[in-house]
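Before anything else, here's the structure in question.
The complex appears here minus one protein chain, its other protein chains still in place.
Chains here go by letter, A and B, matching the order in which they are written, and residues are numbered from 1 within each.
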Amino acid sequence: MDELPIPADAISAELEDLVFAGLPATRRSFLRAAGFGVGVAAVAGCSRAPVQKAIPHLTPPESIVPGRAYAIASTCAGCSAACGVLATCRDGRPVKLEGNPEHPLSRGGLCAVGQAELLSLYDSQRLDGARDREGGIGWDQADQLVVAELARIRADGGRVRLLTGTVHSPSTRAVIGRLLASLPDAAHVQYDAASTSAILDAHARSHGQRILPRYFFEQAQVVASFDADFLGTWISPVEHAAGWRQARDPEAEPPRMSTVVQFEGRLSLTGTRADRRVRIAPWETEPALARLVERLGVLAGGRAPSASAGRAETATLEEVDAVAGLLWQHRGAALVVAGAADGVAQDLVNRANVLLGAYGRTLDVERPSLQKRGDERALEQLRQELAAGAVDLLLVAGCNPVYELPDSEDLLAGLSATAMVIACSPSLDETAAAAHLVLPEPHSLESWGDAEPVAGFCTLQQPTAPPLRSARTLRATLARWMGDARGDRELLQAHWESELFARQDAIGSPAAFFAAALSRGFAELAPQPVPGAEAAAPAPAGSAFVAPADLVLVLHPQIAIPDGRHAHNPWLQELPDPVSKVAWDNCASVSPATARELGLRAGDVVRLNAGERAIELPAWVQTGQHDRVVAVALGYGRAGTDRFADVGPEWLQARATVESGGTIGENAAPLVARTAAGRVFAGAAVTVEKTGRRVELACSQDHHTLEVPAHLAPKGGEVRDPARELAFAAWQADPEHALHRGHHAPGEGELWAADHENDGPRWGLAVDLAACTGCSACVIACQAENNVPVVGKDEVRRHREMHWLRIDRYFEGAEGEERVHHQPMMCQHCDHAPCETVCPVLATVHSASGLNQQVYNRCVGTRYCANNCPYKVRRFNWFDYAHDDALENLALNPDVTVRSRGVMEKCSMCVQRIQEARSEARRRGEKVEDGAIRTACQQSCPTQAIVFGDHADPAGRMARLAASHRAYGVLDELGVAPSVRYLAGMNNDPLAPARAGHAETGGGHG
Amino acid sequence: MAEIHAPAVRPPTILGDKTLGGITSDVFAPLDRRPTRLWWWAFLSAAAALLLGTVCVGYQIMVGIGTWGLNRTVGWAFDITNFVFWVGIGHAGTLISAVLLLFRQRWRTSINRSAEAMTIFAVMCAGLFPVIHMGRPWLAFWVFPYPNARGPLWVNWRSPLLWDVFAIGTYFTISLVFWYIGLLPDLGTLRERARGLRKKVFGWLSLGWDGSARTWARYEVACVLLAALATPLVVSVHSVVSSDFATAILPGWHTTVFPPYFVVGAVFSGFAMVLMLMLIARKVMHLEDYMTMRHVHAMCKVIVFTGSIVGLAYGTELFMAWYSGNPYEKFAFANRMRGPFGWAYGVMVFCNVIAPQLLWFRKVRWSLGAVFLITILVNVGMWFERFVIIVSSLHRDFLPSAWTGYVPTWIELGTLLGSFGLFFTLFLLFCRFLPMIAASEIKAVVASERHHAPVAEGVAAEGVTTENVAAECETVEAAA
Partner (left out) sequence: MAEGRTTGAFVLVTLAFGSITLVATADIRLPGNHRGYAPEQPIAFSHRQHAGELKIDCQYCHYAASKSPNAGIPPTGLCMNCHAHVSAGFDAVLEEREAAEAEGRDPRRIVSPEIAKLYAALGLDDDLDPVPGAEPRPVEWIRVHDLADFVYFDHRPHMATGVACQTCHGPVQGMERIRQETALSMGWCLDCHRKSPAFRPGEPLPDLTAPLRYRHHVSTDCATCHF
């Protein structure tokens, strides 16, 4: 994990070839050659495959062993949460990103977006070198232009504005500060695509400091969340999920289990995992919160100002009262959060948290979060300035306002009225296209950087590969304009060794301090005093929520595509949304009742009219959603996403993923409502009209419930129980029998003796459904680790997605009151594997250590194994999947074969990692330690829901979990003896003891 | 000799009071004539279908299995359906020639030749699909156990697919040999009638057949031995094929009734196909005297009998599903009948169970049109039977999350059509170039049915003499 300066010659010849020369032969093309070649070669006798060169390093690079992977500690730049990553590198380039277990925020987890950052490094459409409107120009020329302009402004005044996303890099902030100071009228405006500005403003009012508190879900016994998707997309999901998991561990002694009550209109990921879920319309949020504060006030003995409850349903208010009681009962360990971008609501939240004594316990303002610093009012002001043409130089960095903000036409007009617009963006996005100068920023994996996501906690980001593009960070760019020609690394190190070093006293020397930070990836410092809110935010002028409407809009970030930045990442585009299971599209979700009312079916293209704005989207029927809500995901409809037009195979009846000129999904940003207090994402009235057109959405799951269709349901077989859930109360009362097993225990009634002798270890997985949030980080981790191809929308439509690890999502129960189950489903590595007996050529066989092996090079592709697999986890290569993007191929894992057309593939339990660990152990003459092997899915899981281990080692963590009373095997009753054990989910809803029996699923006989 | 005499109650097997010479000319005449216009039409359309199929298969092998409508859950559909269908069609031939020979059903003699030919062509069609359904057909040879440099790496003897390889292989070989041996006497006759190159070719083909009593005797023994060899195959082949499904764990596949159920189904569809072709042939080739109503009736009886057994099998499946108490099993059949593919189940039941029952009625049996229609229905129904078993069981199995649908692509339809093209192309060529009725055997029947009536003139010319006809009768006795 040491800092590894990458010597130019440490780049493997492969890398050079790929980056600087043309296309090489990929593994697969070799395989095909071998396959087709048989006949030819037989004739040609002993003709050798094309001559392979073996090109060594020029000089032996120290601390790099050829052929061995090494890890570089860095920081994820996928979003502003700044999780810690360990970049696994081979031959001078990263091939996999993993969570950094020592990182105090992300604690080893890394979300799907973070995982996918790897692929965006190798994005062939990233800009190369500075450019103006005509095209590429030299960096020097660009600098001269800007420096001249700045000089002019310094001389005879002028407005300079810096518009960025949240900048939490201390070194960059320092440089920005210096630039602003050097200019007469300059300001730095920050905003976040998914804004939390209202929370900061509320704290400016309540605490006199414009800060975003840091939330400690690990401390929270009861969480009341109003439309805050903290497990999915809210502020710092990985950190929150890790905390949430820490507060919920049924295996702990004594069992820990917090309660999350989710009030929301759409069905968010957090909603799917909430112990209790209350469907409320956006306009009910504020009155509900008011009622909550009132109740808490009463409970606290004081008299709280009674708020108008006019707009809230009585049922909602009753729920609120109950929840208030529960919160009060756990005061000190209770937390109220709200995602609403609404001042009034956030003020109420703060008051509630004060009443509950949450500050200092479940949320921290001493060491606040700096992950989101957006200021909507400043943005609004800038917008007016731009509209007035009052800005002389606008620098846009780390954001894409033209795409992300509503009224982009006005914005564009404003930009054209500005003398000089500079965009620092890695690709030619909507904003860059309108800029005079585009100064591409490098990818976080090829450049130096740092971040301070939480006050007093700084992380480092270091290059894992030589720059693949000619680009420059904002830091270096600004420094250069101020005549400071130092490189990124120097600037960074200087800042750390001076400013940051001064903020700690653990390490004596600056150099040592920096070195330590490099190897750990982060450093803990004294928090900087947060400046008092300069002009304390004015009290919000009433709630931003509109009055009750027939239908209201809820615009939300998607798990896979949290904002437009990631729309160019095929891995994320093909990742089915954890809730709807739809990939390659955003849609207008309506509840089943509303769909019936409007006569809508999934796939009907509808026009959404909000005010004078309108967009057309395919409809999606989402159970669990409030009947008055139309939910649309933001982040889609990015320009240039028609690059995916030809992703996936080409054949007679193939349909393009997106027609050229079109976009993947539609941009919903124009529908975002604007108030004086900034953007409002929920509550705007909307009308839905059918266009009469239909599209077929790419949904990876056809049947969404555990119940089989009623008219086909046999008696006693109405509900199937692959995914099971227990009520926490029932579990505590009687752990042994809490889990209803509708079937005879596995192994019982065996006809044959075990036909596979075991040699030492018997590998297996334990998957804790009580911990799984369905966030799908594991899916992308698996895709990255195992070279799983992207197949495109049409193939997903045809149910030919290739993901080795999928997450089954089931609804259960009455419409609207569903419980939601997320179940990671991968090859179960059965001891009596049905797939093994049927393969005519022994292409899938059992290993001595209990693995079900798939041998691609032996497979002839009869697909019999897949037919006979009760879990349907086998994936067939229907076509040759595109691997002709030479640059993108650098993301391929060299330790895993790229499969050819016509062969079967499936989860191998990351056997390449097992082999690596065993070889290393062998080399050192040691035993493989429990926990030494971690599968890709396990490694990335923010909640450690997946544990790999050895069934034959009862002391091992996995074996202990597998012995839990919650443990069961999916379809155990078939006697296939799966090596993957699932631990039943857990639902802790003290408000509904009645549900104790009901909550535990699969009452029926699966 | 008593049973050699056709009982008086029975109408003669062959009508029209044929002389042996007459038989020869009737049977061999078509081969000398130029092909009729009707034949050309039939042949060209068959060839066109074959061409289409070839193109589809070629495209699929070039581009990938993805050109079929399959998905992660439905891994087999048209491919294996066609495979099982054609294997089934192949069954009648062996049954007629082998079993009926052993049971000395004399009426078989008019149809066994074409039935056997049909078997061979059907098995050829069937054999095609296991190969092209592979993801990497160019490696199909891996299913054979042969010494190799990989360890050596053997095949998986536990896999039903491997059993198929051997079952089908054996079946094809035996059928081919049996058919060819049966052809020898007629090839001899052809040789005598032909001149020039044709004479030479038939000379080779007839392996130097001389009508001597010794040759006849050995010929008869060979036939009976081969018949004895072939008989178990009638049962084995489709039992093995059925284990492709029976040994799987899939609800709807995993059932012990499959072997008998498949065998009977095969005979059922096979006879329907034979009868269908026979009806066409006797009309086109004017062979009414040889393929008489008696033959039609006999075959109708077999069809209605086997059809009823198939119906019973369907019933048994449903009963077992209910009786098993296994929710997956129950659901599988509920879904089969009333799920997305319920319509296919309906077609299957109507064509295979209801339609053939009409054959109980004499009137229906007498109307060739009706019989012809029923035979077609049965073939359609039997194709759908396999489709229903395969697709409706696969598409909704254990985990609801994995449930999908299935829609065939044009490539698949083209391939199905192509297999019919192949079949009929071969069959029409056979009609053109080989006697589609075993003349020699017919003569034996005619002769014996006539109490050794004086042989008409013009027979000696063809090396068929009273002696060897008599000798044949003797050997038949001996064999029996």
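FYI, a contact is a pair of C-beta atoms (placed from the backbone, for glycine too) under 8 Å apart; a residue touches a chain by one contact, two chains touch by 3 or more.
Since this is a predicted model, take the numbers as computed values, not measurements.
A.B. asks: Looking at A:Gly508, A:Gly661 or A:Gly925, which residue reaches the missing chain?
C.D. replies: Among A:Gly508, A:Gly661 or A:Gly925, only A:Gly925 touches the chain that is not shown.
A.B. asks: In the whole complex, not just what's shown, which of A:Ser206, A:Ser847 or A:Ser964 touches the removed chain?
C.D. replies: A:Ser847
A.B. asks: For subunit B, which residues lie in contact with the unshown chain of the complex?
C.D. replies: The missing chain touches subunit B at positions 148-153, 203, 208.
A.B. asks: Over the whole complex, note the residues of subunit A touching the chain we left out.
C.D. replies: Here the touching residues of subunit A are 9, 13, 27, 30-31, 34, 37-38, 41-42, 44-49, 51-60, 65-68, 757-760, 845, 847-849, 851, 853, 855-858, 895-897, 908, 911-912, 915, 918-923, 925-927.
In this text, only the chains that are shown with their structure count from here on.
A.B. asks: Indicate the whole-number Å distance between the mean C-alpha point of subunit A and the mean C-alpha point of subunit B.
C.D. replies: Subunit A and subunit B have C-alpha centres separated by 59 Å.
A.B. asks: For subunit A, which residues count as touching subunit B in their complex?
C.D. replies: Subunit A residues touching subunit B: 35-36, 38-39, 649, 651-653, 701-703, 705-706, 708-709, 711-717, 720, 722, 795, 798-801, 806, 808-810, 823, 825, 834, 837-842, 858-864, 866-868, 870-872, 874-880, 900-904, 970-971, 974, 976, 1005-1006.
A.B. asks: Touching residues of subunit B toward subunit A in the complex: what are they?
C.D. replies: It is residues 59, 63-67, 69-73, 75-76, 130, 133-140, 142-143, 153-156, 158-162, 165, 244, 247-250, 327-328, 330-331, 334-335, 338-339, 394, 396-405, 409-411 of subunit B that touch subunit A.
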